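One protein chain omitted, others in place.
The block that comes next holds chain A.
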Amino acid sequence: MSSGGTVLIAYRNRPWLSRADRGRIAQALILVLIAATAAVVPAGAARASANLIANPGLEGLDPTGFPVCWERSGWGDQSFTFGLASPGHTGANAIRVTLTTSPNGDRKAMMLENPSCAPNVTPGHRYDLSAWYTTTTANTVMTMFRHDVAQGWVYWTDLATLPVTSTWTRKTVRTPEVPAGTDQIVWGVTIYGVGTLQTDDYEMNDATQPAPEQSCSAGDACTRGVWQVLPFNSPVRAIHAVVLKNGNVLLVAGSGNDPDAFAAGTFTTAVYRPETGTFSNVPTPADLFCSGHVQLADGRVLIMGGNKDYPAADGSHGYKGLKNSYVFDPATGSYSRVNDMTAGSWYPSATIMGNGDVIALGGLGEDSSGTVATQYFKTSESRWLSLNEANQTWNFWGLYPSMILMQDGRLFYTGSHVFGNGLPGTGSSIYDYDANTITPVGGLQNKDQRDQSMSVLLPPAQDQKVLTIGGGNIDSNPDANRLTDLIDLKRADPAYTAGPPLPTGTLTGGVPQTSTQGKMYVSAVLLPDGKVFETGGGLHNRADPVYEASMYDPATNTFTPGLATDPVPRTYHSSAFLLPDGRVMSVGDNPGNGSFDMRLSIYSPPYLFHGARPQILHISENEWAYGSTHTITVDDPILRAELIRPGAVTHSSDPNQRFVDLPMSVNGDTIGLNLTSNPNIAPPGWYMLFVVGTNGVPSVARWVHVG
C-alpha cells in the first residue's frame, strides 16, 4: 500500500490541475489498484511478469493441511518433520523442514511432479528461480528435476547453496538452458544437515534473452575457425603440456623420446608464455618423458615417474619406469623433489580427488613389469604414502588409464588407455578407492581398439557424462576407428551407449578417408562455450596422420564436421589444450621414423569471429570456498559462466579436464556465481573463469582458486 499512499500525498500537495495532471492521476489510480491487488495476492510477486509456480505463496492447502501442488520429498534415516510456519515471509504460511538427526540423505519440499502443478518450460529457455528462506544450516541446496519426454522425471542439476540466515532472504538463480525434450521442471530447496529450513514465496520467470543478430564477416572462419602455425618452434619436444595458473604453459620433454638426449642425460622442459610468445628453459632433474602430471590444489604441478630406460633391442627388457616425483612451482619456475613413489611409473595416470590428494594408477615399474600399486599422494603432507598406507587392489590398470573423478568420489575408468588391448572384461569400470572395489561397466564398443582414444568428462561436470572418442591398437595395427561412446554416470546402472561416428577427414596428400577409417592419438578440448573441440590424430601406429577436426555439442550429441584442420600432423606424442584466451594450442608429433615436429599451432574457434567478447570487469574475490557465491560485474548480458580446469595432457589423456557450470544469480550486469558445495565436481585448484555473452562469444579467462 505504501507506494500508492505516496502517490496520493504527492498529488494532494499540488494546488492546480491540468489535463496532464488528470492523466497522472489516472496513472496513480492504476498504481493504487495494482498495490491493492498485490495485497490481496500475497505471493511476494513484485514482478508483473508471469510467475510460473502454482501456489507459490503456499497459502492454498490440501485436505491434509499441506500446500496444494507441493509434496514432502526426500530420503534417508533422519529424524525430521515437515510442517507449516506461520506467518510466512508473506501471508500465513511458509514450509518448515527440520532435521534433528541427519546421518544420510536429504529432505525437501518439492513441487508436485504432475501436469497441473509442475511449471511448463520451453527447451532452450532459461528461467530465474527464486525463493525466500531462512535456514539454521548451510547444508542446503536448490535442486531441479526435469520431465524428459523420453525418460520421465529425472534429476537435472543443483543450482546453489543457501547460506545460514535468520531473517527472510531471497535467493534467485537462473537455470541453464532447458535441455531438448524437456516439457516441465520441478524444483525445491533441499536440507541435508541438522537444522531448520523455512521457505516461502517461490517464483519462476522466463529469463530468456533474445540472441543478438549473429554477424560474422570472417568468411570461412565464421563456421570453421582458423589455424595459425606459430612463426617459431618449441625449444623442447612438447610431449607433456600443463597450463599453469599464471596462464603460461609447461612443456615437458625429459629425454623427449630422443635416444641421443637420453644417452647424454640431457633432459629438457620449457615454459611458454602465450602473451609474449617467449620461452624459458627449466633445469630438469630427471627423464620426465613418460611421466604423469596433475595440478595440485595450490596450482603447483605434481609430476610422477618417468623414463628410467628404453627397451633393449633384443627384448631382454622393456621400458622401465622411474619412482622419482617432483613438484613444479609456477612461481619459481623450478622443480623440487618429493619422496619417491612406491613403484616405478612409466605412463601412470594421475587424478586429483575432491580432498586434494592424488591417486596414480598403472604404468610400468623399475623392472618394466606392470605397476599394480595404487599410489596415493597425500597433499597435506606433500608425500607419497607407503604401500600399506593406501588401499590396495593389486589391479593392473594398464598405461595412462583414463580415471575420471565422479561426483561421489569414485573413479570411472573410461577404457581409454595407451598401447595395446583394453583391460580384461568389459574394458571399463568404476573404482571405489574407499571401499576398495572395482565394478565393471558395460557397453564400451570394441574395447581392444581404444588405444590412444580420448575420454572427456563432458560440459558441464554436473551432468556426469563422459565421451570416449576413437582409438586403435598399436599391436594389431588396424585402421583406427570412428567409434564414440557416451555414458551417463547419473544412471543407477550406467553403461556406455554408442555415440555418433567421428567425422572422417583426409590422409596425407588430401586422400579422403574411407567410411570405416577414424583416428587414434585424438585430442579433445573442452571449450568455454560448452562444446568439445576434437582435433588431430592418426590412422596407424605412429603413422598416417589424419587431417580432421570437428565440434561435439553435448546438448545435441552431434559432431559438426568440417572444421579447419591443423596443417601440422598431430599423431603420437601430440596434445591440444585450451589457452586462457579461449584459443586452442596444439603441440607435438613423433612419427615412427623417430623425427619430432617442433611446430606449434593455435586454433581460433568460430566463436572468436562472432562479435565482441564479454568483459569480466570485476571479481569480488578470487578465493572461492565450496558452496559459496561470488559476485562479478560484466559489461554486457551473459548466457552462462563456468570454471574450466587448466589442461595437463599427454598421450590423449587428461582425466582432470573439466568444465564446471556456475549457476548465475543475475541482477543486471552484476552476477552472483554459485559454486557447487561438492569438491568432487570441482576438485580444489586454480580454474579459468569464463563468461559467455549472449552472442555465444566467451570472455578471456580470469583465474580463481577453488577450495
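Basically, a residue touches a chain if its C-beta (ideal position, glycine included) is under 8 Å from a C-beta of that chain, and two chains touch if they have at least 3 such contacts; residues count from 1.
Simple rule for what comes next: contacts and distances are computed from a predicted model.
Student: Can you tell which of "Excalibur calcium-binding domain-containing protein", "Methylmalonyl-CoA mutase, C-terminal domain", "Fe-S cluster assembly protein SufB" or "Helicase Helix-turn-helix domain-containing protein" UniProt lists for the chain that's not drawn?
Tutor: Of "Excalibur calcium-binding domain-containing protein", "Methylmalonyl-CoA mutase, C-terminal domain", "Fe-S cluster assembly protein SufB" or "Helicase Helix-turn-helix domain-containing protein", the absent chain's UniProt record names it "Excalibur calcium-binding domain-containing protein".
Student: Among A:G627, A:P663 or A:G693, which one touches the chain that has been omitted from the display?
Tutor: From the options A:G627, A:P663 or A:G693, the contact with the absent chain belongs to A:G627.
Student: Touching the absent chain in the whole complex: find that residue among A:M204, A:A286, A:I359 or A:L527.
Tutor: Spelled out, the listed residue whose C-beta touches the missing chain is A:I359.
Student: Considering the complete complex, identify which of A:R170, A:R273, A:K378 or A:H705 is in touch with the unshown chain.
Tutor: A:K378
Student: Given that one chain is not shown, which residue among A:T64, A:S116 or A:S515 touches it?
Tutor: The missing chain is touched by A:T64.
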